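With one protein chain removed, the remaining protein chains of the complex are shown where they sit.
Labels for the chains are A and B, by order of writing; each one numbers its residues from 1.
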Amino acid sequence: MPLYTSITPEGMLSAKQKQLIAEQVTKLHSEVMGAPPSFVRIIFQTYPAGDGFTAAKEGKLAVLSGQVRMGRSKETKTKMITSLWTLYEKATGASKDQMLVFLADVPATQTMEMGAILPEPGHEAEWLAVHG
Amino acid sequence: MPLYTSITPEGMLSAKQKQLIAEQVTKLHSEVMGAPPSFVRIIFQTYPAGDGFTAAKEGKLAVLSGQVRMGRSKETKTKMITSLWTLYEKATGASKDQMLVFLADVPATQTMEMGAILPEPGHEAEWLAVHG
Partner (left out) sequence: MPLYTSITPEGMLSAKQKQLIAEQVTKLHSEVMGAPPSFVRIIFQTYPAGDGFTAAKEGKLAVLSGQVRMGRSKETKTKMITSLWTLYEKATGASKDQMLVFLADVPATQTMEMGAILPEPGHEAEWLAVHG
């Protein structure tokens, strides 16, 4: 964790665009949120054309959501989400009114990687020394 | 935001049914939760027959979940979820024991549309005047 999920219409993103988004989101999350790159997971999901709606009108809706460990300051999360918006808008070419970006908090105590409960934000180094 | 996600077995919903659900959910959310229709996003996802389980038995599970801005009263959310159930049951024709409907809260401060952090519930008009 984090787990970022990108949901776009089929065919919107090329393999190259996905790779670029993965690289940029991973770097950004690591720098702003302080997690090691190995924690950053991204899955690209798609839906068939016609299955996304805004204001009840079909459109090319592009959603980037992140499930992140709870405990960062509001300022940190604002910086993260603002930067995510900018990179996702540029990388996808999605229309501004067809985009949604958000972060949801999950307690670190309810999250496992490498067979171990994740550390609270700020305690990654000790955890990695044992489980990394 | 809200982002509503409908997950049904492949083939359960026609394009007409999806359009109807999108219209009804958008209208309902706007009336009950007070958000402008332009905030209401819906994506229809599917899974192959056989990949949904209840009590470890394969079945035609239909799930409608909404990620909504935090801050509405319990009464408002109860009204919303009860009405969602009724419309989704009618529109999908899903069996009552194969349905799940729920709402999860996300802080408005962690959500972006139109390149801007979303307003708290009740402050949509000011936001739309600037970003809408």
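By definition in this document, a contact is a pair of C-beta atoms (placed from the backbone, for glycine too) under 8 Å apart; a residue touches a chain by one contact, two chains touch by 3 or more.
As the structure is a prediction and not an experimental result, all values here were calculated from the model.
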{"item": "Touch residues of chain A, complete complex, unshown partner", "value": "1, 3, 15, 18-19, 22-23, 26-27, 37-38, 40-45, 67, 104, 106, 109-115, 117"}
{"item": "Interface residues of chain B (partner: the chain not displayed)", "value": "7, 45, 47, 50-56, 58, 61, 63, 65, 74, 77-78, 81-82, 84-85, 89, 96-97, 99-105"}
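By our rule, only the chains that are shown with their structure count from here on.
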{"item": "Euclidean distance of C-alpha centroids - chain A vs chain B, Å", "value": "21"}
